[in-house]
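With one protein chain removed, the remaining protein chains of the complex are shown where they sit.
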Amino acid sequence: MLKYLASRLLTFVPTFIGVTLISFAFIRVLPGDPIIVMAGERGMSEERYAELTTQYGFDRPMLAQFWDYLTGVLQGDLGTSFVTKKPVWDEFFTLFPATLELSLCAMIFAILIGLPAGVIAAVNRGKFFDRALMSTALVGYSMPIFWWALLLIIVFSGNLQWTPVSGRIGLQYYFPNATGFMIWDAIASGQSGALSSAVRHLILPTIVLGTIPLAVIARQTRSAMLEVLGEDYIRTARAKGMSPRRVNAIHALRNALIPVITVIGLSVGTLLAGAILTETIFSWPGIGKWMVDSIFRRDYPVVQGGLLLIAVMVMVVNLTVDVLYGIINPKIRKR
Amino acid sequence: MTDTAQSAPKRPSALREFWYYFRENRGAVIGLYVFGFFLLVAALSPIIAPYDSTQQFRDHILQPPAWSEGGSWAFPLGTDPLGRDMLSRLIEGARYSFFVGVVVVTIASFGGIIIGLIAGFAPRWLDTIIMRIMDIVLAFPSLLLALVLVAILGPSLINAMVAIAIVLQPHYVRLTRAAVLSEKQKDYVTSARVAGAGRMRLMFKTVLPNCLAPIIVQAALSFSTAILDAAALGFLGMGAQPPTPEWGTMLAEAREFILRAWWVVTFPGVAILITVLAINLMGDGLRDALDPKLKRS
Partner (left out) sequence: MKFKTTLLGMTAAMALSAGAASAQALVYCSEGSPEGFDAALYTSGTTFDASSKPIYNRLVEFEVGTTEVNPALAESFEVSEDGLTVTFHLREGVKFHSNDQFTPTRDFNADDVIFSFDRQGNPDNPYNGVSGGSWEYYSAMSMPDLIESIEKVDDYTVVFNLTRPEAPFMANMAMDFASIVSKEYADAMMEAGTPEMLNQAPIGTGPFSFQAYQKDAVIRFVRNDDYWGDAAKVEALIFAITPDASVRYQKVQAGECHVMAYPNPADVEAMQSDEGVEVMQQEGLNVGYLAYNTNVAPYDNPNVRKALNMAIDKQAIIDVVFQGSGQIAKNPIPPTMWSYNDAVEDDSYDPEAAKAMLEEEGVTDLDLKIWAMPVQRPYNPNARRMAELMQADFAEIGVDVEIVSYEWGEYLERSKDTDRDGAVLLGWTGDNGDPDNFLAVLLGCDGVGGSNRAQWCYEPFDDLIQEAKTISDQDERAALYEEAQVIFKEQAPWATIAHSVVYMTMRPEVDGYVIDPLGGHFFNAVGLSN
């Protein structure tokens, strides 16, 4: 087991360096000079331009720049945003709770609906229920979520006015020492109505971001269940007179869960990609929107630091899933 | 599954067998019809589109669809903010979507298969390097990576396609390599090697044909991913540039009219959804028919 863990960790190191190098290199080949973009129509004098170039270190050799960056990263220094002049690291952690909260809600939403739907479909294989559920899942799976978000806004915020259009909580609520997790802050503040306001703001983004994971989980659960239901020990359990419900609930579901958990773990990347679109449309102040804005503004340090942090996050989650999977299923370790 | 059953000479019956299984799946057949319909529309777009997709009717700006109040059958699906016919634009947009799908899948699968084959046959150190590089690419969320790549290459449909192909490519590499590794253990490969087949022959003639089933399924699924991602990039302003009637770009341009003119927002989205749905239905059928063991992925 230890050996397996060590080998997994070992592959982590070169990937990390590679990711750092790539996020660094990307930014150097981006066309367009950030200093000129910053100046806009107004332009700036050549002296000022030279001064800024030196200040940001763009005139130094590439290798020296990379070395500075790498040593900075290892000390937790990701540089300073061109636009806000604040450290990238700080910006990331002020915005990250918003993305995390949204992603968690979307995942819970997807599991709460997707898992039972998959089980029900598998148990009723081939019947109307199965077909209806799986067709719906396929529609969800094929959904362009940016369009889906617009539709939901038109209907629920525009026509029906049930949900707020954007933002995270009603403006009248203000929490001085906020953690950034709005649900938690709302509960902790004890202000009446704060929680319901935060929840109402979360509904549409959660549905939009959760749609594709939900469809994937439902489909995955169904096929894993079907496979397990066909196996010997289930037949044995049935033959022994165990009630079908008990068979489904205990044996089948438990064994079908393993691949499902993997899917959930691996959806982190999907969720982050989805967050880019969801946050942009709902003006959700999270890292997805932050990245898009920064790409458009040529905010080099933010794009580079954000890419790195996001990639590392995905890698850590994947590693954890791998290791967990190895613990659950000893066969994997042998490779 | 015996080795002899899989070897080459039985081609025609394999196709028939495939069709037999494929036909079983009603959803897949519907998907195929819809896909065929869209393909036809795309192919014949210059003939069937009522107008040129860039022609501006300045007296008919934001005209609603024919069945709503104020609409007319001259513009069945209404017009956009520049007075261009929505139907004509959607029809021409079908071309772009298929173009994107075909090009992306071709680049990604071609590159992916070759790299995957190399990794599968290469000495261990090269294999490790290749797979680590793929890990690096996969560590970035695909849309984010595509977005940055397009920012580097400059926003255009071609660059968006290249970016998406790069992002999708590692999946092919992994799939091909895994298939190669499992096939390599089998007797027929060993015997081919003993019989003196060169490395090239071994890679492309002996092993590759037996790895194709999962790759074909992957190709079908990434066709729809490509269309979705290209539309998403277009929506973020990083894909096809106006006035190109690419569906995602049309949505992005229409976004400011969301409260005033529902049709400019709704129709491009419906077009994307139906196309992607049809392809996914087909992909499911393809997977079930080609390889029952793949049902899980």
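So that you can tell them apart, the chains are marked A and B in the order they are listed, and the count of residues begins at 1 in each.
We take it that contacts are C-beta pairs under 8 Å (C-beta built on N, C-alpha and C of every residue); 3 or more make two chains touch, one makes a residue touch a chain.
It should be emphasised that the depicted structure is a prediction, and the values quoted were computed from it without experimental measurement.
Looking at A:T54, A:T71 or A:T84, the residue that reaches the missing chain in the full complex is A:T84. Note that of B:V34, B:A197, B:I258 or B:I274, the residue touching the chain absent from this view is B:I258.
When the full complex is taken into account, the listed residue touching the unshown chain is A:I36, out of A:V13, A:I36, A:I187 or A:I327.
Within the complete assembly, residues 31-34, 36-45, 48, 52, 55, 80, 82-86, 91, 94-95, 153, 157-158, 161, 164-168, 170-174, 176, 178, 193, 281, 283, 285, 289-290, 298 of chain A touch the chain that is not shown.
Summarising the interface, chain B meets the missing chain with residues 54, 56, 58, 61, 81-83, 154-155, 241-243, 255-260.
By our rule, only the chains that are shown with their structure count from here on.
Chain A and chain B have Cα centroids lying 23 Å from one another. By the touch rule above, chain B contacts chain A in their complex via residues 27, 132-133, 135-136, 138-144, 147-149, 151-152, 154, 224, 228, 231-232, 235-237, 248, 251, 255, 258-259, 262, 265-266, 268-269, 272-273, 276-277, 279-281, 284, 295-296. Looking at the complex, you find that chain A touches chain B at residues 11, 14-15, 18-19, 22, 26, 29-31, 135, 138-139, 141-144, 146-148, 150-151, 153-154, 158, 220, 223-224, 227, 259, 269-270, 272-274, 276-277, 280, 291-292, 295-296, 303, 307, 310-312, 314-315, 318.
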